[in-house]
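Have a look at the structure that comes next, please.
All protein chains but one are shown in place.
Per-chain residue numbering starts at 1, and chain names A and B are given in the order in which the chains are listed.
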Amino acid sequence: MGFAASLILGGISVGAVYALIALGLNLTFLTTRTLNFGQGSVMMLAAVAAVLFAGQGMGLYAALLAGIVLVGLVGGLTEVIAIRPIAKLGGSMGWVVTTLGIGIFLQGFVAKYFGSQALAFPSFLFSPRDYVSVFGVRLSAQYLVILAIALVLVLAFEYFLKRTAWGRALQAVAMDPDLASVMGVPVRKVVTLSYVGSGILAGIAGILVAQITGTVDSAFGFNLLIFGFVAAVLGGIGNTWGALAGGLFLGVTEKLVGGYISTAAEQGIAFALLMLALAIRPEGLLGEKEVVKV
Amino acid sequence: MIELKNVNVAYGNIKALHDINLIARPGEITAVLGANGAGKSSLLKAIAGAVQSASGSITINGEDLTRMPTHLRARKGVSLAMEGRRLFRGLSVEENLSIAWSFGPRRTPFAQALEQVYQSFPILKERRHGKSGMLSGGQQQMLIVSSVTIREPQYMLLDEPSLGLAPIIVQQIFGFITHYSNSRQTTVVLAEQMAAMALQIADQGYVLRHGRIVMQGTADELKKADVVSQLSAAYL
Partner (left out) sequence: MNALRQTVSKILGHPATIIVALLVLWFWPASTDRSTVQLLSFVMLNILLAQSINLLTGVAGQISLGHAGFFAIGAYGSALLVKSAGAPVIAAIFGGTAITAVVGWLLAVPAGRVKEFYLAMMTSGFGLLCFEIIKEWNDVTGGVMGLSGIASPTLKSLTILGMKIDGIDYFRILLVAAAIVLWLLRNFIQSHHGRAFFAIQASEIAAGSIGIDQARTKRRAYSISAAIAGLAGAFYAHLVGYLGPDSFTIMRSVEVLVMAVVGGIGTIIGPILGAVLFTYLPSKLQAFAAYQFMVYGLILMVVFLLFRKGFAGAIAEPARFIPGRALRAVGLTAAGVPARVDASAAQTAQSSVAAAGHQTDAAPLLEVRDLVKRFAGLVAVDGVSLALHPGRITALIGPNGSGKSTLVNVASGIYTPSSGQVILRGKEIGGQASHAIAAQGVIRTFQDPRLVPSFTVRENILLGAHLRYRSSMIASALRLPGVMKEEQAHLLRATQVMEVAGLSGVADQLLESLPYGYRRLTEVARAMMADPDVLMLDEPAAGLSEGELGRLAEVIRYIKSQGKSVLLIEHHMDFVNDIVDDVVVLDSGRVIYRGDMSGMRRDPAVIEAYLGIQQVAHD
């Protein structure tokens, strides 16, 4: 019981983070049908920046906040320089390549100026050793807090989307940008803000991952992007609850496979799931099939 | 008042409107008639800013709209109901109305504005939480027109609201439009293929063919029996 439970809890916690990454991807997908292929580097940048700011004397929580704000701005910048100009040109290869380019650039930048060794990431949510006893089972406090943070964010995001004017505006832009425009929605602003929001979510996810692993280095990133994407695809891209469900499913599956089959297969299983999901049901468990008008 | 002077619209190399001159006055319904492809939608979209006019000027009450982006024109009181019964189909009736209201002038509180809509169209109240994509054609059109009026527009542009609807529903919707625009002195431009129905409520009309105005006049002039054959020649 103990072994499986700890695997599952670990999986849920990691999965919750994947869900956050997926949420960030969903956000930009909704408004522009694009994703930031450099999202991994954005996550890394938030964590690295936080460590550096803290090292410069900023309080830990202030440093974390600063890191998140920084990548929010990077997100907005990404939309302006990588998405908007390409949208004018049409086609789909363009933004994949430009956002990928930004990600690689950031990775190189951090590696060049701050070294490619792993930086230790300070514990701000309890220490890895703290635990809570629930029904006699010892559960890591860190994992529980991360799970709580992720759940709160997912709920907040759903609330934002469904119950605020700007959230509805976002849905409007997602469904029919021309119609939204004639209704007075400032579409361009919504699009840029969706990229800022996506950056913020990525930053939070990055910091949480760094908290779990204890370190951050310039290369952590691309794999996480793929995991986030797998979560998004499994749940149905564009669907908030789907992102959560997909993330949790992926996290738990990974940990169970790692625990019972082999740690070697832990990462590989995600990629295999991705290919399978895309091949069988690209719209995900909760998504709707896209109809293309001829 | 909406005024178009020598407006040309092109999509890439394809010319959709040639030298359009048109005036629509407050408190009046101006019909824009013609077969598909004649340019009716392009005309309305050009006014709303959904397509960019290549040349000529579009003014509302003397204010030049030509360089203004779409959502700002909407803020100025231009409200377009696009062709094809376009709605946010994945959202409910109330959510659609909420978006329309949220980005409008908000002179009336939402609850009150909503009640006004439900009074005119009780069926929408019944279906308020249902997905708008699930409504019947007529109900969708009622919702679309309500999304326009909930913004209390000064300039109402309606693109083929009668499309595919039974005559009795069309009467209902047209009745609502007439009543609304009379009481508020709204400038209404109504694009319709079904000339007969449109001319019943319009004050004046323009007939388009291949992007040009080929006939114009008051509604009475256009309704005369011998004009009908000219009309059908314009269409067919």
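The rule is short, and it goes like this: a residue touches a chain if its C-beta (ideal position, glycine included) is under 8 Å from a C-beta of that chain, and two chains touch if they have at least 3 such contacts.
No experiment lies behind these values; they were computed from the predicted model shown.
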Problem set entry | Per the touch definition above, residue among A:60, A:226 or A:256 touching the missing chain | A:226
Problem set entry | Residue touching the undisplayed chain, where the options are A:61, A:109 or A:159 | A:109
Seminar exercise, completed: From B:14, B:111 or B:168, the answer for touching the chain not displayed is B:14
Exercise. In the complete assembly, which of B:124, B:157, B:195 or B:215 touches the absent chain?
Worked result: B:195
Problem set entry | For chain A, the residues touching the chain missing from this view | 34-35, 37, 81-82, 85-86, 89, 92-94, 96-98, 100-109, 111-112, 222-223, 226, 229-230, 233, 262, 264-265, 267-268, 271-272, 274-276, 278-279, 282, 291, 294
Problem set entry | For chain B, the residues touching the chain missing from this view | 11-15, 35-37, 83-84, 160, 162-164, 193-198, 210, 228, 231-233, 235-236
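One rule holds for everything that comes next: only the chains that are shown with their structure count from here on.
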For this session: Round to the nearest whole Å and give the separation of the Cα centres of chain A and chain B.
Result: 43
For this session: Sort out for me which residues of chain A touch chain B in the complex.
Result: 165, 168-169, 171-172, 175-176, 178-187
Exercise. What residues of chain B sit close enough to touch chain A in their complex?
Worked result: 48-50, 70-71, 74-75, 79-80, 82, 86-91, 95, 98-100, 102-104, 147, 151
